[in-house]
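One protein chain omitted, others in place.
By written order: A, B and C. Residues from 1 in each chain.
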Amino acid sequence: MSVAIDQAGVRRWMDLFAQAMSEHRQELVALDTAIGDGDHGTNMDRGMRKAIEKLHADAPPDPGALLKAVAMTLISTVGGAAGPLYGTLFLHLGAGLTDRDAIDLAAYSAAWRRAVDAVQARGSARAGDKTMVDALLPAVDALERSESLEAGLAAAAEAAREGMLATIPLVARRGRASYLGERSAGHQDPGATSTYYLFESAAEALAS
Amino acid sequence: MSVAIDQAGVRRWMDLFAQAMSEHRQELVALDTAIGDGDHGTNMDRGMRKAIEKLHADAPPDPGALLKAVAMTLISTVGGAAGPLYGTLFLHLGAGLTDRDAIDLAAYSAAWRRAVDAVQARGSARAGDKTMVDALLPAVDALERSESLEAGLAAAAEAAREGMLATIPLVARRGRASYLGERSAGHQDPGATSTYYLFESAAEALAS
Amino acid sequence: MKKLINAPDQVVADALRGIQAAHGDRLRVSLDPYLLVRADAPVRGKVGLVSGGGSGHEPMHGGYVGRGMLDAACPGEVFTSPTPDQMLAATKAVDGGAGVVHIVKNYTGDVLNFEMAADLAGGEGIEVATVLTNDDVAVEDSLYTAGRRGVGVTVLVEKIAGAAAEAGRSLQEVAEIGRRVNAQGRSMGMALTPCVTPASGRPSFELAEDEVEIGIGIHGEPGRFREQAGPASQVAERLMTPILEDLPFRSGDRVLAFVNGMGGTPLLELYVVYAEVARIAAAHGLRIERNLIGNYITSLEMQGCSITLLKLDDELERYWDAPVDTPALRWGA
Partner (left out) sequence: MKKLINAPDQVVADALRGIQAAHGDRLRVSLDPYLLVRADAPVRGKVGLVSGGGSGHEPMHGGYVGRGMLDAACPGEVFTSPTPDQMLAATKAVDGGAGVVHIVKNYTGDVLNFEMAADLAGGEGIEVATVLTNDDVAVEDSLYTAGRRGVGVTVLVEKIAGAAAEAGRSLQEVAEIGRRVNAQGRSMGMALTPCVTPASGRPSFELAEDEVEIGIGIHGEPGRFREQAGPASQVAERLMTPILEDLPFRSGDRVLAFVNGMGGTPLLELYVVYAEVARIAAAHGLRIERNLIGNYITSLEMQGCSITLLKLDDELERYWDAPVDTPALRWGA
């Protein structure tokens, strides 16, 4: 029997991601204080909290619509760079999955690829620029290479983690950290870190 | 042979007092920081430095005129409470000694009494208000009780020191320290401290 | 101590050079003695207004020299009242034949030096009237103390008396209006942090990470008591309650509410405080008809604020609204 992601699964994922943003809020703030302006944890926590609140009141029926609803909330409550970027990510992820009851690996991978492309189009960040893209790209690559959703999400989470860690030595070329020039090296990118938690939550949601 | 104070003696006194204000500047600042605004040492040092500068350029011929010249410099360079009060003190001290070549104990005591009265008239401080008056009054009392200038100035310096120390437990009723109310107790008054140095310098100037 | 200065004993002179460079078109700046005078002074037939005090409270007083407010300001060294010769020079420079008002904050040093200056000016045939400000309700008031400090109300006196002088009122009238502002105004301040004077290089007092100092003045002197830091709503209550009781302010009174920053507090926070002031004033039935929010009478880089309430009448309100054209306060011009 092949596993698929349904509305409840996405709902679980969003709950877990919101929980992660709340739990790791101070960690993300500390990372962003070192090479940015110290608000990434607060921003993501505020946005996901609001998103869950909205889903509580009114959860769209299918996975795609649900992700789009989250996107809209993030766009209108997060602000900063992360708001439009995560908003764009969820918007395009959702767009690829709308009107589906259950999502298989192929559809899921394809939607993720379009979502990452959209993030890159919006923010012009490339691999190695020390941004969330450095966690996104390897994660989506890993997903595409996988044979099943379970294996894929586990591999994606691991790849995101490696991508996140790999941002440490990088000199930032996009976002606020780029103003530091060479001084940005030696610090882990906050956006790549929240992106890692996004994939970790996805793997966990599927497993539970 | 009876000792008298002449122009050179007053000149020596002012040099020593200026030196004391420079040496004890930080101490006076610290005392004034605790219960005032932290400028007493800077103010007195600036004023006496300027006074000595002026005396270098042009020293009046007699003790009284010399003290009046110092008074005018203090009034125009010290500011704060200490400027007009020390200015008044020196002005009236000088007024009692003008046109004299040499000053004996009687004239000296009488001039000091008038000077202290003038300070009290200007500032309305009474004994026990925790001000320079608490060093001035016992010092002048001691001077009046003495038999010779040497003994008198030594006794005055000792009395000023005791008066200065006696300000520690007092609650201020005049000057900036009065805004602290009860919290002013437990601190030595900066103005009483500079006044002690004034008498100490006087005794030293006579001895040297 | 880190400061944007060249040397502790040059800071006032250097700042005056900056003011000269920036506002030389509207102010005459003298470095010896320190003095800031309206470029068009003396204005013939107009009562002259002179204020002064220690430096470190900027924009007070130099920022308030100009049409509709002060004719001259005498800055002292940091936190040190200026000297009689400065005040005399200022008084002579602004005397347009109608007499000169001295606005004096009630500190021993300011009072004594201005007294001497007034004597000297009188000796030169200039009529001087003095307006003493003593609006700080944090200080116990009695004949047997130095009395209350002059704080926030000073700015309002300078503006309102300045407008009265500009309107051609007589020396006695201008002084009476200034005294009325002082009589109808009350203030109280607090600090989150101390300040450091350039000369001392040390904090004016020590405060724990969770303490605030209530009843602070504007010279880094310690306040009346310290307490656990609380929310802005509590801070506002702490300051407003003694102010409201002291005059007292009554339901229906029209007031000007002035939330002043001590120099190091973000404007964002001053607006948070203002929201609380407006709430408390409304609960007391006061009508806030005018307001002023910002750093107007400061204590170097101290963090904290003061609140001033002024009971308004038609005349005071009219003079408040009158045009003013100074570096720090400007409207209608």
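Operating definition for what follows: contacts are C-beta pairs under 8 Å (C-beta built on N, C-alpha and C of every residue); 3 or more make two chains touch, one makes a residue touch a chain.
Just so it is clear, the model here is predicted, and its values are computed rather than measured.
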Missing chain -> touching shown chains A, C
By the contact criterion defined above, which parts of chain A meet the unshown chain? Give residue numbers in ascending order.
29-30, 33, 35-39, 42-43, 46, 75-85, 122-123, 173-176, 178-181, 183
For the chain that got dropped from the picture, name the residues of chain C it touches.
1-7, 11-12, 14-22, 55-56, 58-59, 63, 78, 192-193, 209-210, 212, 229, 231-233, 235, 263-275, 278, 288, 291, 293, 295, 298, 300-301, 303-305, 330-333
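To be clear about the criterion, only the chains that are shown with their structure count from here on.
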Name the graph shape formed by the protein chains and their touching pairs; answer line, ring, star, complete or other.
other
Computed over C-alpha atoms, the centroid farthest from that of chain B is that of chain A
Cα centre of chain A to Cα centre of chain B, whole Å, reads 75
What's the distance between the Cα centroids of chain B and chain C, rounded to whole Å?
32
Chain B residues counted as touching two or more neighbouring chains:
none
Would you give the residues of chain C that are in contact with at least 2 other chains, written as numbers and ranges?
none
